[in-house]
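Note that this complex is displayed minus one protein chain, with the remaining chains in position.
What follows is chain A.
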Amino acid sequence: MAPGVGRSFTAASTLEEAMAARRQGAVVLAGGTWMMRDPQRGVDLPDAVVALDRIPALSKVEIDSDHVVIGAAVTHAVLGRALHGAAGFEGLVAAAENAANPGIRRVATVGGNICALDFAAADLAPALLVCEATVELETFEGPKLIGISDFLKDRHALLAEAIVTRIHLRRDLVASAHIRLPLRKAGDYPVAVVSLAVDKDKRCRIAVGSVEPVARRWTALEQAMRASQASALDPERAAGLALEHNDFQGRDGREAEGWYRRQVLPPLVKRGVAALLKTEGLAWL
């Protein structure tokens, strides 16, 4: 039989239908921008897929006064438009509006971005880490909520029996920024990404993507900034602390070697703090 002739494709219109296909072993197809490149990577496309784009509840962004819920099938372009101008989400909007290129952003989804296991350069991952997002999963046992940090760490195991359905965000940020370093301005994967946010208690949250295989919070720097006597929200001072507390092991990759990804972090922190200081939320500083 020619490859793909017997492939099963479920265009689920409900979550129940999607879970039924998942139980039969179907792999989740989001926008397709990662999976469709499997043949390029020498990987066969799955024999059975289930598409989520026809499930209305997963394709909307709900914005409330104290929280935001993002459906997993929402595209980067839709997310950027939906949250544009929402105070505190400047970083997430920048991540959604600058990832990849415009054509990809119209197709690639939020769920796909955080579920692509081998995609270290996902822009939304660090941006959602500083939002302290909660990921909602539909598992074979029912719905489950998990913090984004734990989700990113354990997603390999979690996704074996679940579908990501929604991302929940509290509206507790006063400002955020997302600084990415691609080699060219046009559409490259970023060598390193630094997301920063300041919450209502004036605590600074920082996360790094693309430097290590999985994005993570930079807790050593967050603690150093908290402990710092002088105003840590000074770009130069923050860069100095970033240099001192750089505990990343850079990954070698096609775009850059690990040492370089690690070394560019302090200047990116400096740019990030400068960007934070320009936001309306921090005008009081």
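One rule holds in what follows: contacts are C-beta pairs under 8 Å (C-beta built on N, C-alpha and C of every residue); 3 or more make two chains touch, one makes a residue touch a chain; residues count from 1.
Note that contacts and distances are computed from a predicted model.
The unshown chain of the complex is recorded in UniProt as "(2Fe-2S)-binding domain-containing protein", chosen from "(2Fe-2S)-binding domain-containing protein", "Biotin transport system permease protein", "Acetolactate synthase" or "NAD(P)/FAD-dependent oxidoreductase". Only one of A:25, A:56 or A:102 touches the chain withheld from this view, namely A:102.
Touching residues on chain A toward the chain that is not drawn are 2-5, 7, 9, 11, 29, 31-33, 36-37, 40, 45, 49, 51, 53, 100-104, 106-107, 185-187.
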